[in-house]
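Here the complex is missing one protein chain, while the rest keep their positions.
And then subunit A:
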Amino acid sequence: MSARTINSRFLLAGKVVGVLALLFWSVGPIYWALATSLTRPADLVSKAPRFWPEHVTFEHYARLFGAESVSQGNTVQSVWPQFSAALLNSILTSLAATVLTVAIAAFGAYAFVRLRFPGRNLVFVLVVATMAIPAYTVMIPLYRLMIMMGLIDTYVGITLIYVSAFLPLALWLMRTVYQAMPLSLEEAAWLDGAGRIYTLLRIVMPLAAPGLIAAAILTFLNAWGQFIVPLVFSPTLATKPLTVLIPEFVTRNYVDYGLMNAAGILAIVPPIILVIFLNRYLVSGLMAGAQK
């Protein structure tokens, strides 16, 4: 064997190890949650940890979807009413935040790139700089503000907070996308007789679609995973999302691991579906052929 083939084997082995480590890192916790959600409560607390369920059970899922069960001699109530309400809240607030954020970013970033107004760059830097402010520093003033406006525990309140939190990132991303687009496409449309808005909607946005979708995915995932904000601003099931509900399965004398993990696994599903759905529109090479 020559030195070269040994070398390339080492390289291959290194790659394999790297990929495995990465997989373990990212998929490991999800597997652990899945395994736990399929394990009987008794097996969960009594035995040494196992890497797969000994007796697969769907009882945790059943409880989430409405069955009563018996655990350690007690009848345990179904959590479907709470679970379904929180799931709906998560979906509604995340979707609303996503749609609003992306819509505002789509127009706002365009203004920051193509319109000239005094202080344009300063305003942009200020908006983006708010990303550096940690959430807890604004939490108390924000809480008082929300009380004043009567927006605690309302969809409007939560959505507004999400939009203000995620807009800077989306704006930044969309600005980069617009900056990379050749101005001559827009100029061609203007000369063809199109106005600014028409050009933005018919020429610029279709070409910026991959950026808009990336912004949508980022915003949705960010909103879906929020914990601190809804913990403070969503005290009841009127707006409480899954992230806040699931930890409440911890009671004073019993931690319901199985139920928590089953709920956690189900909570992963909507974002996965969304990403798969949106990903189909992330067509690469859309810009090819505009020029030369």
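One rule holds for everything that comes next: a contact is a pair of C-beta atoms (placed from the backbone, for glycine too) under 8 Å apart; a residue touches a chain by one contact, two chains touch by 3 or more; residues count from 1.
Just so it is clear, contacts and distances are computed from a predicted model.
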"Xanthine dehydrogenase family protein subunit M", "Carbohydrate ABC transporter ATP-binding protein, CUT1 family", "Hydrogenase maturation factor HypA" or "Fe-S cluster assembly protein SufD" - which is the UniProt name of the missing chain: "Carbohydrate ABC transporter ATP-binding protein, CUT1 family"
Sole contact to the chain not displayed, among A:Y143, A:Y198 or A:F227: A:Y198
Residue of A:L100, A:M146, A:I161 or A:A189 in touch with the missing chain, whole complex considered: A:A189
Sole residue of A:L38, A:L207 or A:L245 that reaches the chain not shown, by the stated touch rule: A:L207
Interface with the unshown chain - residue positions in subunit A: 182, 184-185, 187-195, 198, 203, 206-207, 285-292
